[in-house]
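Dropping the structure in here first, questions after.
The complex appears here minus one protein chain, its other protein chains still in place.
The block that comes next holds subunit A.
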Amino acid sequence: MTPLVEMRDIALSFGGVKAIDHVTVDLYPGEVVGLLGHNGAGKSTLIKCLSGAYQMDSGQIFIEGQPVTINNPRDARAHNIETIYQTLALADNLDAASNLFLGRELVSAGGFVDDDRMEAETRRIMARLNPNFRKFNVPVSALSGGQRQSVAIARAVYFNAKILIMDEPTAALGPHETRMVAELIAELKRQGLGIFLISHDIHDVMALCDRVSVMKNGKLVGTERVTDVTEDDILGMIILGKKP
């Protein structure tokens, strides 16, 4: 089977610092791959090469076996790669619908932004993701952390993503909301999406992921199936950088 995504031999330096040092990871349809590591291990940087926020110095990205070039977030979106950033990347002064469709606004026949249709679509997807969501006509700055998170998730899910990148999706959430994110990940997995999940919570990763790739100091320590290893093994990989 061809992997959905293969990032092969990726390298990126900032000044003299090797942020990513020839790392290779892959992802199959219907699979969740966790990216683990300390702060500064390079996991967010690696994934930003896939989402188009950074451009790698060398290496190749394959989507369904085809080599692709991703120079900016638009290229990534064109390949059905959606990202939920840790910061959520919402424009606080705009409402939920404007954020959901930001950069991909629905327009009327005259080329004007069709706010009513976007709101209707937003209401539809929110009814599925977060049925209690009511604040459609206020800036997202007026929303709670969980509500903001659901807007960010809705944005990623709405456009038929094939590849989903979630950067610390539960970092700012309470236990109830974390459980909802876990259910959503399971649901998207069933639909055949491939998901990269960045986290430094080992419990999360063991519960949600099929495989984990551990990074340390910009290098890949190793990739393991979660069923083959214990939490201690993974801890060893994160802290000591040694394979079990």
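Assorted remarks:
The rule is short, and it goes like this: contacts are C-beta pairs under 8 Å (C-beta built on N, C-alpha and C of every residue); 3 or more make two chains touch, one makes a residue touch a chain; residues count from 1.
In this text, contacts and distances are computed from a predicted model.
Of the candidates "GntR family transcriptional regulator", "Xylose transport system permease protein XylH", "NADH-quinone oxidoreductase subunit L" or "RNA polymerase sigma factor", the chain left out of this view carries the UniProt protein name "Xylose transport system permease protein XylH". Checked against the full complex, the one of A:74, A:225 or A:243 touching the unshown chain is A:74. Only one residue from A:146, A:194 or A:218 touches the chain missing from this view: A:146.
The omitted chain makes contact with just one of the residues A:39, A:69, A:132 or A:160: A:132. From the options A:6, A:26, A:119 or A:168, the residue with contact to the unseen chain in the full assembly is A:119.
The missing chain lies against subunit A, touching residues 51-53, 72-74, 77, 83, 85, 87-94, 98, 102-105, 107, 111-113, 115-117, 119-120, 129-130, 132-135, 139, 141-142, 144, 146-147, 149-150, 173, 176-177, 180.
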